[in-house]
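Have a look at the structure that comes next, please.
With one protein chain withheld, the remaining protein chains of the complex are depicted in position.
Chain naming follows the written order as A and B, and within any one chain the residues start at number 1.
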Amino acid sequence: MERPRHQGMAKNTYMRWRLPLVCLLWEVAMIVLFGVFVRFGPEADAHWEEEKREMNLTSDIENDFYFRYPSFQDVHVMIFVGFGFLMMFLKRYGFGAVGFNFLLAAFGIQWALLMQGWFHSFKNGKILIGVENLINADFCVGSVCIAFGAILGKTSPIQLLVMTLFQVTLFAVNEYILLNLLHVKDAGGSMTIHTFGAYFGLTVTRILYRPNLEQSKDKQGSVYHSDLFAMIGTLYLWMYWPSFNSAISEHGDAQHRAAINTYCSLAACVLTTMAFSSMLQKKGKLDMVHIQNATLAGGVAVGTSAEMMLTPYGSLIVGFICGIVSTVGYVYLTPFLESRLHIQDTCGIHNLHAMPGLIGGIVGAITAAAATEDVYGKEGFIKAFDFTGVYQTRTPSVQGGFQAAGIMVSLLIAFAGGALVGAILKLPIWGDPAAENCFEDDVYKQVPEDEESDAYHMHNPDKPASP
Amino acid sequence: MERPRHQGMAKNTYMRWRLPLVCLLWEVAMIVLFGVFVRFGPEADAHWEEEKREMNLTSDIENDFYFRYPSFQDVHVMIFVGFGFLMMFLKRYGFGAVGFNFLLAAFGIQWALLMQGWFHSFKNGKILIGVENLINADFCVGSVCIAFGAILGKTSPIQLLVMTLFQVTLFAVNEYILLNLLHVKDAGGSMTIHTFGAYFGLTVTRILYRPNLEQSKDKQGSVYHSDLFAMIGTLYLWMYWPSFNSAISEHGDAQHRAAINTYCSLAACVLTTMAFSSMLQKKGKLDMVHIQNATLAGGVAVGTSAEMMLTPYGSLIVGFICGIVSTVGYVYLTPFLESRLHIQDTCGIHNLHAMPGLIGGIVGAITAAAATEDVYGKEGFIKAFDFTGVYQTRTPSVQGGFQAAGIMVSLLIAFAGGALVGAILKLPIWGDPAAENCFEDDVYKQVPEDEESDAYHMHNPDKPASP
Partner (left out) sequence: MERPRHQGMAKNTYMRWRLPLVCLLWEVAMIVLFGVFVRFGPEADAHWEEEKREMNLTSDIENDFYFRYPSFQDVHVMIFVGFGFLMMFLKRYGFGAVGFNFLLAAFGIQWALLMQGWFHSFKNGKILIGVENLINADFCVGSVCIAFGAILGKTSPIQLLVMTLFQVTLFAVNEYILLNLLHVKDAGGSMTIHTFGAYFGLTVTRILYRPNLEQSKDKQGSVYHSDLFAMIGTLYLWMYWPSFNSAISEHGDAQHRAAINTYCSLAACVLTTMAFSSMLQKKGKLDMVHIQNATLAGGVAVGTSAEMMLTPYGSLIVGFICGIVSTVGYVYLTPFLESRLHIQDTCGIHNLHAMPGLIGGIVGAITAAAATEDVYGKEGFIKAFDFTGVYQTRTPSVQGGFQAAGIMVSLLIAFAGGALVGAILKLPIWGDPAAENCFEDDVYKQVPEDEESDAYHMHNPDKPASP
């Protein structure tokens, strides 16, 4: 046992000075860095009239804003409502799920604009931002929301902010290696967002292993209403996933294709999830956890290949497989990971993001390797894989190899980074809750007095245990 | 009495093999059929660069994706969140409403892509799909969601999948007759979606009449929170209905006009719904059922005419009338239909979809018949009604006649199809719930243990009644 039994009594979850300090310090840092580095990109700058003339554009509709803003808003909803509500299933942690997700994402997008900006939009000493940067920042934070799913209910808001700082940094580095050095395609982020985010989070939760977590076992379940709230998250993720996978694809056919492939994959995934959910439960009943999560695996798994010529039936096959893999994971793998490998994965991100993310990377590698000029057309082939400049002579099979290398790099950085960040979060200065206070809103949030309030005040360390 | 009193005890709702079998078989069939038939349309295919040159398009923004994708996503939200949450009002059937809606819609859109594809997008042996096909598939499934509203809580998931298979097929046939053979306009689907879907569903529920349904009378009501969840569905349907009615209209003014007409009709509908809801209740209080449903009738009733020159005040008049008709229907017609005609209509789709759908068809016929070149302009007139080719000489009054014929055809196919499908669903092999288990999530879903759990386990046939 790593910690003494009654550790909880001694834990200090008092946030009054620490949380404000971290929030304010970091926000001041953001302002300073934005002041030094961040400016409007040409399409958002008031000089756009001159820019238009130079670029020979005849209409304002050619502004990237009109190509991408609707998809951006869908992605935005996925990050804040999708992830926030999906994690609301815990009976006493609704505020924590949606509130802390809100906090870490709001911080993360600012830091991501900087980190990704330095790598991708840096010109003459300035980061020039536009709607595509906003989408990429949301994507980056998406990987943090995924990792949050593994440690949900067991960490303090300060730990989350610290993790966000490091994870966004590592995300940007990994993304740079994949997209720029390996010249890999990953528009929907099977590798950069899902594989990286999930294995990072799983490593962190392994390091933060709590042997006494069964003390709050009763709070790890859902109640009727918390499950219905979670369905809001599920549905918004499911519906808007075609926008997620197509948001930063090339204008025109690539965006169009990515949306169609994702739509097909997700539809197939629902059917196999329901089938296996019923088959694996001895009374044949459907399990809400599977419906809330495994139905989304199809979107994760076409993240890399959606903008390629995967074809609608190819997408159905991927969705078909992932619904099965993910559901089986919830039934057999999650308990195994917890009991044998000491990986306590609150939301089961291993089943929704890690495995489908890996599958997505592999499907992407295969689809790239199988590409031919016949299928894509001469120009389409070059445009789809950006085989220009130094990459002019790269062949599909070589591209497939690099795609596979991208998976490996993502895994490597996830494990190494997760171990490092886990070790930092283990320091006893961040105010994490005691084992018996996990999965409880009351520790960090003022909870209204209601019919559930009795349970809330039992183990609150801020109050004397007896009057 | 059609069934023995204690039928419930003998009913077998065990889904463990049947549901997985149906889901997997059908998904495999989808994959095979997609593999044989479905390919990307020219605007989603990697050959788009060449296509653009041939069609003389100067910019990627001319891709249909940018004309229709935002509307597609709004329609998508209406189908999955709108219908799913609207049906969540039952106190113990929240999972069933949103979960089964999810299942049938995910299956239905795949089958609809095929059925509608064979009729409308079939070229050289392949179905070529793009964003418009996705919208049409969602529309088609919308009619199934409507029919689901009539039988909500009284059927097994397998019955729903069987119904979806047949209803999508019949929808595509009916749509083909209307749009292609009769050359009728129905962009928002007053006839093809609402009239067809509702009368189909009402016929099915009539055939499936359950004389002992009062045994689960206590579960047919709502509770405070289930009503608030249902309001999410109502509002998303109400807000996005302008997108629904404009999603597949002609580019430009027609889409623009359809959105404005729908916006106006819906606004007027809210006022008369509130007025009659208060007037018809003896204490003058507002009834949530009316607010949840009748406020939407205005959107249904301009489904055919929204893209025509109905004008904003014409739309207000239609909305005004439909709010009244629908609210009066909930108060007087629904009880009458149940007690006299044995039509048990759980969600009152007769008031929200059937009557307003008919009104919509009639309004469309009148608006078409009243069209003049003066109002539309010479080119606009031809474009609005597609009076080209063999239809070059069709006059507005003839068009009005064909529109009216479209209503009749839709009704006919709905009644005949509903009777057939109802008879099939009556076969005792689909695992439908006993009368006393209707409107209960616990029959097919694993429900979390909570304060409501006692009530859930009372009549569960899977368990022995006494220990």
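We take it that contacts are C-beta pairs under 8 Å (C-beta built on N, C-alpha and C of every residue); 3 or more make two chains touch, one makes a residue touch a chain.
Everything quoted here is computed from the prediction, not taken from an experiment.
Of the options B:Trp17, B:Tyr313 or B:Tyr332, the residue whose C-beta touches the omitted chain is B:Tyr313.
Here one chain is not drawn; of B:Trp48, B:Phe80 or B:Trp238, the residue touching it is B:Trp238. Listed for chain B, the residues touching the missing chain in the whole complex are 61-62, 66-67, 70-71, 74, 91, 221-225, 227-228, 231-232, 235-236, 238-240, 242-243, 251-257, 259-260, 263-264, 266-268, 270-272, 274-276, 278-279, 281-288, 291, 295, 309, 311-313, 316-317, 320, 375-377, 379-381, 383-384. As for the chain not pictured, it touches chain A at residues 14-17, 19-21, 23-24, 26-28, 30-31, 34-35, 38-40, 43-50, 52, 59-61, 63-66, 69-70, 73, 76-77, 80-81, 84, 88, 94-95, 98-99, 102-103, 106-107, 109-110, 113, 129-131, 134, 157, 225, 229, 232, 444-452, 462.
Keep in mind that, in the parts below, only the chains that are shown with their structure count from here on.
Averaging C-alpha coordinates per chain places the centre of chain A 33 Å away from that of chain B.
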